[in-house]
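Shown here: the complex without one of its protein chains, the others still in place.
Note that the chains take the letters A and B in the order they are written out, and that residue 1 is the start of every chain.
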Amino acid sequence: MAQINEQLIADVVRQVLKGVNGGTQPAAASGSGISAADYPLGMKRKDLLKSPRGIPFEELTLENIESGKVTFDDFRISPEVLKMQGEIATSAGRSQIALNLGRAGELTKVPDARILEIYNSLRPHRSTKDELLSIAEELEKKFGASVCANFVRESADVYQRRKLLKGDLPSAE
Amino acid sequence: MAVSKRSKRFEVLENRPVHKDGFIGEWIDVGLIAMGSPNDPKPSIRIEGDKVVEMDGRRREEFSMIEQFVADYAINVKNAPEAMAKSELEIARMLVDVNVPRGECIRVMTALTPAKIARVMDSLNIVEIMMAMQKMRCRQTPGNQCHITNVKDHPVLLAADAAEGALRGFIEMETTVGIVRYGAFNALALLVGGQTGRRGTLTQDALEEAFELEVGMRGLTSYAETVSVYGTESVFVDGDDTPWSKSFLASAYASRGLKMRFTSGTGSEVQMGAAEGKSMLYLEVLCIMVTKGAGVQGLQNGSISCIGVPGAVPSGLRAIACENLVTMCLDLEVASGNDQTFSHSDQRRTARTIPQLFPGTDLIFSGYAAEPNYDNMFAGSNWDIDDMDDFLSIQRDFKVDGGLRPVSEEDVIAIRNKAARALQAVFAELGFPPITDEEVELATYAHGTKDVGDRNIPEDLKATERLMKEGITGVDVAKALAKRGFRDIAESIILMMRQRVAGDYLQTSAWIDSDGAVYSAVNDPNTYAGPGTGYKMSDGRWNEIKSIPWAVRAEDV
Partner (left out) sequence: MQINTELLEKIVAEVLAEIGGGSSGASVATAAPEEVAGVKLTETGKAARGTDPKEVVLAISPAFATTFKKTITGIPLADVLRQVFAGVEEEGLHVRVIRVYHTADVAFMSHLGARLSGSGIGIGILSRGTSIIHQRDLNPLSNLELFPQAPVIDLPAFRAIGKNAAKYAKGESPNPVPTKNDPMARPRYQGLAALLHNKEASFIDRSKAPQELSVTFE
């Protein structure tokens, strides 16, 4: 379906970088040196991809599932890959996506059930300020998720100012 | 204004389908106005350090939670003074001018306040909006999405419909339920059916946020879309979320390697009785900016489920095209609506789709009812399966790529049958209530639920509960398929599971080709810069669109 011309893309990417980076945050100088030119990683940089416990991307196959070598838990993205995708997004001029993927990288360490609980706690009128601050503490101390922790702290301030904390709703039981 | 003797012409006109549509006048005080309300704020910005301290006439300490989020995360503060100094007209002209590169337009548009963006849109007429869309959409190749649902939540029919939809060219498909607790089976049916129809099909289950995330984590779906955001604080809170909870949810999806986009649309705030007197488009701009600020790659908008509201007021369909355009201008993927019934009139239905279909968007529909509308559980789409040949004709008439292709009856029957049998195998292997051979046969040839029997619903619901409780995953489904001889479909599911390790489809406007290659705004960016540039239909694709089976060919006469 898509008509992809490699040369054209390279030109366009250069053009985009020129056009966009002038305005948005500068491309991340640090990092693995991954950029839009390496994309898609699943085609061009399979060498960089592996499951969280280190099984190479190429070995994530049906045969290896059947033999028991690969399980469901191997089909998870790693913080490293999220960082690379963030760098690709930044190099294509999309800094907010990189921020989101940065938070996501931190959350890879948080178990599914706990993620769902934290999400529910962030919903309006669900938590007191102290409860939100202790979630932030947990994210920081237990999971090393400092960006997420600050994000939750920010929400606690906003919820307090806008009366969105638990107990702020007059008609709650 | 009743007249004593009726004009026969007026009597005929009154009985036309368009007269069944509910048209209403503007009611500015409550926000029943599409765009340009006198109550919309006047654009302004004041920046101290790198913080926005005043936006659109409101001081920071008075910001709603939405305004604070937008000011802190969605406005490029460095470019804002220059961009805000331009007149609305100057910016509107940049969007239409083929000599101003897309990147330059993005630089300006991402540095504006919500009120300013709304005013830029109000400076454009509908043809200019379409011109701008052609240049501003993120990905060069247009695509299409469908709904796969039915009124009985019949899993076999869902699988067959999903397979047919994928074969017809839909790159994404979305389901929802009549009965919430059927949700897990719908996800399973789309996974199996979608991969049967075309390897690489993205599927999602539009349900409550936490449930959607859970089935996504399990690998039963590959992306999420129904993550709603709203333009006023009270409606956002009634939607049981905040920009912070929604952003956290977005990061949660990405942390599991899942694609997602937000959903919003004009009319939702006034529909919920809390538009605070603002125009529908102004509030929608806030939603788009929340999406941008959350770092989500894209948005479904175009009024969506509230289209009866903007569809009923003056300039409403123009406002809807504007919301799609704003999304593109903030460099976000857009799944551009056209997904809900809004008119009894075929002329209005078609006209409503032109602004997205002719310029092309990432997903022109979000989605097209790939079943008859009586089975569409999103309460009906603007186009349904019975309109399919009209759609294929329009692609051919105008040489426009709407993402779909003509198919033969033989191929459709074969693929539907295969998907139904594959689901039968999965059910048998996982110990779910059996799917009979008769059910497979009926689903293969069905038009909709009128042609299939009833399942034992309480038994099915017990099984869906078990599916969730036991933690059955995409890998279990692949194993079941492989064991029962559907190795190719099992491989396709694994290919989808691998996407979440590579994360390539987390980038803007991504879809997955049959060989597992991901195309997005990163490697297929829109290069439109006037005639002879941008998306060009290949000869192969044009021949496909041309070949509607019912056209009379000279050599056969």
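We adopt the following convention: contacts are C-beta pairs under 8 Å (C-beta built on N, C-alpha and C of every residue); 3 or more make two chains touch, one makes a residue touch a chain.
These figures come from a predicted structure and were not determined experimentally.
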item	value
Contact partner of the left-out chain, one of B:H344, B:R466 or B:R541	B:H344
Hidden-chain contact residue, picked from the options B:L188, B:C306, B:L330 or B:I364	B:C306
Interface with the undisplayed chain - residues on subunit B	20-24, 27-30, 32, 151, 178-181, 207-211, 238-240, 267, 270-274, 306-309, 311-313, 340-344, 373-377, 379-381, 384, 457-458, 461-462
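One rule holds for everything that comes next: only the chains that are shown with their structure count from here on.
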item	value
Subunit B residues within the subunit A interface of the complex	64-65, 68-69, 73-74, 76, 78-79, 101-104, 106-107, 110-111, 140-141, 143, 209-210, 213-214, 217, 219, 233, 236-237, 240-242, 244-245, 247-257, 292-297, 331, 473-476, 478-479, 482, 487, 490-491, 494, 497-504, 506-508, 513, 516-525, 527, 535-536, 538, 541
Subunit A to subunit B touching residues, read off their complex	1-4, 8-9, 12-13, 15-16, 18-20, 22-24, 36, 39-43, 49-51, 57, 60-62, 65-66, 71-72, 74-78, 81-82, 84-85, 88-89, 92-94, 96-101, 103-108, 110, 112, 115-116, 118-120, 122-125, 148, 151-152, 154-155, 158-159, 162, 164
